[in-house]
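Step one of this worksheet: look at the structure below.
Of the protein chains in this complex, one is absent; all others appear in place.
Chains: A and B, in written order; residue numbering restarts at 1 for each.
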């Protein structure tokens, strides 16, 4: 449990400190990363707003973000709750993300839960699967950054 | 400590996933559940905005909520901090609840702290007492849902 909490803390710091190039390193080479909404999930829609099934796709995504350069104008702060072990081996962790604009304004950017499959690779915990289930279906710039 | 954190995580998930029928199961048959405000508490007011002293009353409350059907229109997300053991055996845990409206808007719904008495029943931790102390005295629809 403590290792899962530490994994989540490291993941959040990586994004909040804008070290996006390190972000794909939290996943296995063959993985599933998806951002979806609670509504879509409950309707059984498989497609995500963002979808990647390899570390290479995650790297491409970061490269695209760096090129678009939109990410720099704001800051994010993840507050992550405690992981809960579900039956069947998945892990669920609630999160809240605050966005801080360049002029100092803050707003609630996203809330939701991570649905994860975690495995050990060379003694390090990695995500074989991370499905980000957002509570809200309102996504303006949300699609731009990793959650 | 880890068991208390897990109890809080399970409690929050139960509400956030709208599994309200399971919510009374977190309490002993004879219990105290109360929602009050920090102001009322410091003035020594005993009455709560919501008050129940048995699991049956909690079940009634859920039934009433389902009938009123108001709960469905929004979603909630609890972010719960770490439990602190107080002198005398009570447990205090800070919380924050975000409300997500159907149209996607999010707002800070409530903050405060849980003041709990926890006991073990058949190897499972349950609340003999949970007093929800809200920081704000502003309660519009707040009285509708469990916190």
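We take it that a contact is a pair of C-beta atoms (placed from the backbone, for glycine too) under 8 Å apart; a residue touches a chain by one contact, two chains touch by 3 or more.
Model, not experiment: these values are computed from the prediction.
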Given B:52, B:79 or B:131, the correct residue touching the omitted chain is B:79
Quick one: say which of B:14, B:31, B:50 or B:96 touches the chain that got left out.
B:96
Among A:75, A:117 or A:138, contact with the omitted chain is made only by A:75
Check the options A:32, A:65, A:98 or A:137 and report the residue that touches the missing chain.
A:98
What does the interface between subunit A and the hidden chain look like in terms of residue numbers?
2, 5-6, 8-10, 12-13, 16, 75, 77-80, 96, 98, 100, 103-108
Residues in subunit B touching the chain absent from view:
1, 38, 79, 81-84, 92, 94-96, 108, 111-113, 135-138
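We adopt the following convention: only the chains that are shown with their structure count from here on.
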Roughly how many whole angstrom separate the Cα centroids of subunit A and subunit B?
28
